[in-house]
Each structure stands twice: as structure tokens, then as C-alpha cells.
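Note that one protein chain is taken out, while the other chains of the complex remain in position.
We call the chains A, B and C, going by the order they appear; numbering starts again at 1 in every chain.
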């Protein structure tokens, strides 16, 4: 790839995304260049475009989760399994490409997703530093990136349909600690929620309930594994709480996973979960304002566990790959990535994602 | 004890407590009669008196945690260790005297403290059913009560000073999962908070912070093991958050235990705990109104664990006894039970407890 | 049922099982009489027949897990969900019908399956006390038994095919803590092992390996969900360890569940699991002699977790029912119960079970 590389650059919040040309990067020892097959436009990109994330060094090339074909390697570029990846391989990679490994978050506190030096493709690296985003014909895989060969059973469309939502939901399911026979309710039918529904089913839940909108997403939620789906636009919180108690002998569900990003969802979720159950809050990636919570009625007396879930770790990425390899043939992750957009239509993709016309827009540079 | 037994009866909410005489009960096989040495007036009794707990079958004999001398036994009355307790023994007992063992809470859900058939001395049994409360010269220990001989190293005053607050705080510390070297902050310096301070220290915390009032309680908090004590009446929440971050290199503490029962404490507590830390809510035994919580800033992004903690289980009672046996000589639990009141002064005791003049009033029938 | 009830009685170890007639029992308040549709002959019954369990009060009516139709109820006989069960209902029940709820095992130690007063249908009750075993035309369901209506989607054959092995394997899977994407190997393809294979798959394992014999069981293991099946009679331990490492990039599997009951299996299992993995020992219900273990190479250096798994709790029974309801249509539990025997052929059933001609013999009284 000696030719010029075209990439879509977000120059500043709420400014149209622009196409720019970049030179093919010089590869450091142990790095590689990936020809992008697909990247995605997820809810985070909409937040980025509105400037809702702190400390973003615009201009940036967005696109944190992507997949492609390895086109150039310098020296040895090993995958997660320790074996070299070579030119022509179908390759995917974990978007968090650096944590310091030395700070209290990385060491004593055991919260590497809170490392202040954490760097994430598509979010934390200025375009001036190179091809660190997926809205580009090529992506620079720097030395030490956690990359892997995409299993043969998994198409690019399966992988990118799951995308960052799948990896996040692997983390949320880990936090939830689903036990065989549990009932699980997922709030939100975006990319995270839809994958969480599938994972709840795949990890032993025998009753899975979705709460979301619009109707086509609820249909997809059923296809992903939901037994019941409630339309938030057609039912009230009180109706949903009553219906869920009916489904569970009056108790509420064992586990609720919040992937809605709404302050009201938190208030309702605490009423949907049974006494002694678990509530995972995974959808509040940005500030959705305050929730009103009654500590006596909704937490203390219920003997509840509430667990925040921030970002993801390479172990979640690795588990996501194993799950895709086993289940992509019968779980319709590819339908989450509903429409494909060329780089020249990226502003349309952003608009469609924001309007919730589709669960996820794919970028095909 | 063939003579009449005097007991203090709470006839209805906000009515003066009255003294009444009861006949000595007929003992069922496997039951016993305890001559009360001490019972207590705790915050729950104040709530009972105001009618803030649902379903209480007034009139009742309050006093859920008590201690005394075994005066009569019918058949074999075995302690927790399986060995018979005999007349003359100094005996204590777990206040939860029945759970059904069959409902979903007791079995599938694993939340026996939420069993709807749970019965608790001093709270759930009408006075018409017998001597099921400690504000009485004698207490009926029905068959199956979890009783134990008080270890020689533990005085009645030590035991009742710890009282129900100690057992509750054993549960809170279990939920907190203190690891050696943790920093622990306790909100509230009532009977639960003071014991939680002692237990945090005894279970490996190397920094213990108390937040409470008034000043004499903060002094007692230090005597129980707090390294730092903040007066809630003399500092603002923002000042406390800043001070606690200073103490912890900017992070916040590893664990916060809420034992204050205030809606504002919950809001502040979420800011006091570090990212990836644990917040235990143990003080909201009754409804203190709504808290305003930001799910993004205070839970999701912090990757927090929040754990409600309701009631206690016989294992907490058993552990409390072991802790008292080992530590009563140097941890001043007896100072929590600051003043003693005869049955005839029980209304004064209630008033003093409510006014927070003392952390706990003892009843000496 | 006023007629005489026929039951098969194990009078003493290694004596032929005899048929005896019993009078229909008088029902206590809250009890019921079940007409047996099916009971089973499992490995435990073979051990019972050889006298390998301590303290068994022969003569007994064996058969701990059974299913049938409710024929008589006195008063209210409620199921686990709190609702009354009525005559004509298809009913199943948890075989552990009493634990004391008071001893250290039940309370402080948190090990109710080790309660010394534990009573189990088909094992701990002498025939002289009544119909406490399933090898009988009718079973006495005493007050307090944990019973449930069999879900419509589950046939008697599904339920009894799973039987006690399914409940035990729910416990083993709980101890294993399967995470989504794990590789799980099950040693043993008897009733416990076959169910553990199905549950590993249903709870998120993406690679499931069976080790057992004979060939028809390995076929059934594949039908239950195993991706790979090794014949213990045709391969050596070293070959299996090498093959499993090949399957797992050299690491060994994340989790091994032992359901073989052989001392050699333990030695091999520790080599099959990866560093930092988990080894659950669930198959040593009776003494199979000593294993030789190297604490440095097989435990300490591997940073391993080894977890014994004894008996089961009503929560495992409840979860088993939910799993059957959801999955019996596509998981062939009914094929584990390979052959049916009338009461008059019970000695043949025992012989066939012992010779491993079938994974499980069904008793159809």
C-alpha cells in the first residue's frame, strides 16, 4: 500500500466529518498495516460528534472496532495466541491499544479500564499521530496491539455486527454472573443490549426479557434470544414492572442489565430485579443526568447488588471471538450492522445512528 | 420463676410504653426461660415506636437483642455448638427465631433475610403470644432458637453494648469484603457504625475513617479504631470528599459502609469511594426518602460495586460471638451501651435514643 | 389408593432385592401420596447394594429421584412456588427431605449438604418408617418436602433421564463457575457426566470435551453437547493430555469436571486443566482409593482451584427444573434413561447398571 490512504476525519464537535488523504505509514518493528474491510458507527461516535466525551484530541479518525486484511507486516506481528499473523490474514484487534500497567488503577486497584493513560483506537489519538481509527482505508496496528486471526467460521459481517457492543456485553455478562436457570432482563436494544440478550441466553438464562424500541429492534431482540420483549414507547414503567413480576412468580428477575443509557431506566431497573438479585449498569457511557433512587426500598431492603461496568479488557475481546466462532452461524449478530456506508456517506451514517433508524451503521471504506 | 413477670409493652405507635404483668410461660419440650440481664433500645425501637415498620402486631414487647441467665429448661435445650445449655448458664440468642426454610427467599433466591415468614424477637410477635421481647424480666426461648453460652471473657455489658449493631455490622463487613490493607470509611457513628469501625480495623483495614456526630461519638469512634473522624455538623460533603481524597492519594477509599440512614449520605458515599471500590448500604432500615444519583459519574464510569445489606443470619451472630470473645478486652463495645434504664424508665430511654443523646440505651429489667 | 402398595425392598447388602406389600399410609396434615410413574437405578443404588455407604438402615426402599402423579393430599400441600399442588398433578420432588437447619453445618459453616441429620429419599429411611423410596408403586411426600409441578414441556422420561445426575451436575457447574467462552472437559460419561456436558454447553462453554466409555456413551456425550470425546479404553492418559493441550493452544482446558469416580481420573484431571483453571471433584461419592498427586507440579505452580462438590441443595433442584423446561426439547436427557424395568425385574436393573450396559436403568412400578 504505497498509494495514498483515504480517511474520514472528525475535525471538531458538530462539524461535518471530512475526507482527508494520508500517506502510508512507516511501520515500526512488530507493527502491521490493516486494509479496512469494515468499521462501525456506534453510539460512542455519536457522542464524539457532539463533543460529550472529555479530553478528545480533535481532529481524530473515529472507528474503534474494525476488521480487515493484513497487507503489510514488519518483523513479527504475533496474535493473542502467540503465533505470527501474516499478510493476507483476516485480522481483528482489541481497540484499547495501551494501558500503562504501572499506575494504581492498573495494579493495586485492579481497574485497568480506569487507567488514565489508556489509549483507544478511534477515540484518544489525534489524526496527526497516524492511522489510529477505522474510518479509513487502512489502520496502523502498532506493536503490542492485541490482534487475532478471525476464525474461518466468522464472516466480517458477523464480527462487525457484534463489534464493540459485543465486547462490552461480554464484560456486562461477566459482571452479572449469570447462573444456569436465571431470568435476565436487558434494558435497551441497541448494539450492547442486543448482544447482552444473546449472551444471557448462551450462558444459561432460561428466561430472557428485552425492554426497548422501536419495533424492528424488538423483533431483532427476539431473534437474538429474547423470550419476551416490551416496547418502551407503548408501555409504562409500572406496567412493565407488573408484567415482569407476573412472569417471575411475583419476584422480579434474577438479573437486570442496563444498556439503555437513560436516567429513568435506572429507576425502573431497580424495581424489575428481585430481592437479592443483581443490577448491572453498563449503558451510562456518557452523562444522562440524575436518577432518583430510594435506598431503603430499592437497595437496602432488597439486599441488592448493583455493579457498574466500565469499558472492556482484552479478556472480553478474546472471549467474544470464541463466542462468535461457536455461535455466529445461528445468532444473527450480522443483522445488528444493518446498513453499510462508504466513507463519502459517513455523515449520513452518523445521522442515521443518532436517529436510531438502525442499531448500527457499518463503514465500508 | 413462678412469680409474675413484669414486661414493658408498646401498645401502639406513639403511645407511652406500659408495664404489664405476665404469667410465667409453660415451657414446651426443648424450650427454656431466660432471666433478662440486659436488653437494649436501638434505633429500630425508635422506628417501632413511631410506627415506621410495616406489619407490626401491636401490642408487642420490644427488645430484640438481649442477654441473661437461664432459669428453667424443659428437656434438652442445645446451643449452637450442639451441647446442652443448663440452668445458671449465661445465655445469648439470635433474634431471628424462625424462617420458613421452604419459600423461594429461603431456598432458590438465597435471601433468607427476606423470608416473608421471618420472625424476630421484639418485633414480629404480639405480646399475646408470650414473652418474645427483651424489655421484660424474662424471655421465652422457644424450641429451635439459636442460643449460645456467652464466653467467659465477655461480660453482659460487652455483649449488649455490641448488641444488634454488632451482628448487623458483621453482615455489612461480609458484604464489604475487606482485604488486608484496604482503606474503609464508615458513614454514621451509631451502634452499627461504631461496630463496623471496629470490625474494619479487626479485619485488616489499615486506614479507617469515621463520618458522624456528635463529638462524643467521634471520640468513641476513635476508641473503636478510627484513624480519622469527620464531624458531619462541622464540615460539608465537598470538604469531606476533598479530605478523603487527600488521605488516599486522590483515589477515594477502597470501601465505604453506609450506616447513617440518610438519603444525603448515599449521594456523598458514592463520591467517597474509589473507582472499582465497594459501597455497602446497611443503614436504610426504614425509608429516609429519595437520593439523587448520577449513574454515569457515580456508578458506571467508576466501575463500582454497590451492595445492599438486609438483616442478619445466624452465621453473623456466631461470628459476632467469636469476635467478642477474642476482642472484648480491648475494643470498648461496652461504651456503646452508655446508660442503663429500668423498665419503669423505658420511655426516657426511647426519648434519649431518639435525641441521639447516647449511642444506645440499655434496658436492665 | 386404598389397595396394597407394592415396593422393592433392599433388605441387606448383596442380598436379592425383594418385593413387599405395604399398606397405604395415613397422611399427615400437609402431606401427599404420589403414584410413582418412574424412579431410577443410579450408581448410588449399586453402591447401596454393595453396602459401601455408611449408616444405611436396611431394609430400605431405594429410589431417591422419582416422578409421578399426585393421588391424595391432606390439607394444603404447596409446591416450591408457594401454590398448592392438587390431585392429578404431575409432581416431582427434591430427594433431600430434611436437614436440621440448626447445626453448625446448616448455619455457621454454610454446608447444609453435610448436615448430620440430613435425610434423603431412598437412602436414609428404613422401610419400617414408610414409603420413603421410589422403587414402589407409591411414595409418601411428607410435610415440608420440596415438591413442584413438572412443567408441561417436560415429559416424565425427560425428567427421570436427567434424574439425580442432573441435579448433581447443576451443583458441579455452579462450583465450576463456567464463564462464556470457557473450554470444559468432563471426566466420566455416566448420568452425572452426561448432564454436566449438556450444562457446560448450555452455560457458555464454547469447547466441551468428554472422556469416558463405552462407545455408545461417547455417542450420547456428543448428542448432549460434547465437541470431542475420548475413549478411556482406547487411549492412554498421556495421549489424552497431549490431545487436550493441542485443542487448547498448549494450555489445557479452563475447567475440568470429574464425574468418573476413579482415583486415576483425579491424577489425570490435574494435568488436563490449565494454569489458573478450576478442577471440580464431583464423582467420588464413595471411596475409590488413594490418588497420587504432586502438590508442586499439579496444584501450587499451576495456581489451581480444586473444589469438592457434595450432594445438592434445593436450589439445584429448582434450577434443574428450569433448565429442563427450557431445553428438554433439544437436549436428549431422556436417552440417559435407556431401559425400563418393572419392580419384578429390579435385580436385573441393578446388574445392568453395575455392568455399565446402560447409563441409567429406569424403574417403572
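In this text, a residue touches a chain if its C-beta (ideal position, glycine included) is under 8 Å from a C-beta of that chain, and two chains touch if they have at least 3 such contacts.
All values derive from a computational prediction rather than experimental measurement.
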Contacting the left-out chain in the complete assembly, out of A:6, A:24, A:80 or A:338: A:80
Option from C:223, C:299, C:338 or C:351 whose C-beta touches the chain left out: C:299
Touching residue (missing chain; options B:42, B:173 or B:304): B:173
Of C:79, C:180 or C:283, the one touching the omitted chain in the full complex: C:283
Subunit B residues touching the omitted chain (full complex): 81-82, 170, 173-174, 178-181, 199, 202-204, 206-207, 249, 318-323, 325-327
Touch residues of subunit A, complete complex, unshown partner: 78, 80-82, 101-104, 107-108, 110, 144, 146, 313-315, 318-319
Residue ranges of subunit C at the interface with the undisplayed chain: 104-105, 109-111, 113-114, 249, 251, 254, 258, 263, 266, 274-277, 281-297, 299-311
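Here is the rule we use: only the chains that are shown with their structure count from here on.
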Inter-centroid spacing, subunit C versus subunit B (mean Cα positions, whole Å): 42
Centre-of-Cα separation between subunit B and subunit A, whole angstrom: 44
Residue list for subunit B, restricted to those that touch at least two other chains: 104, 110
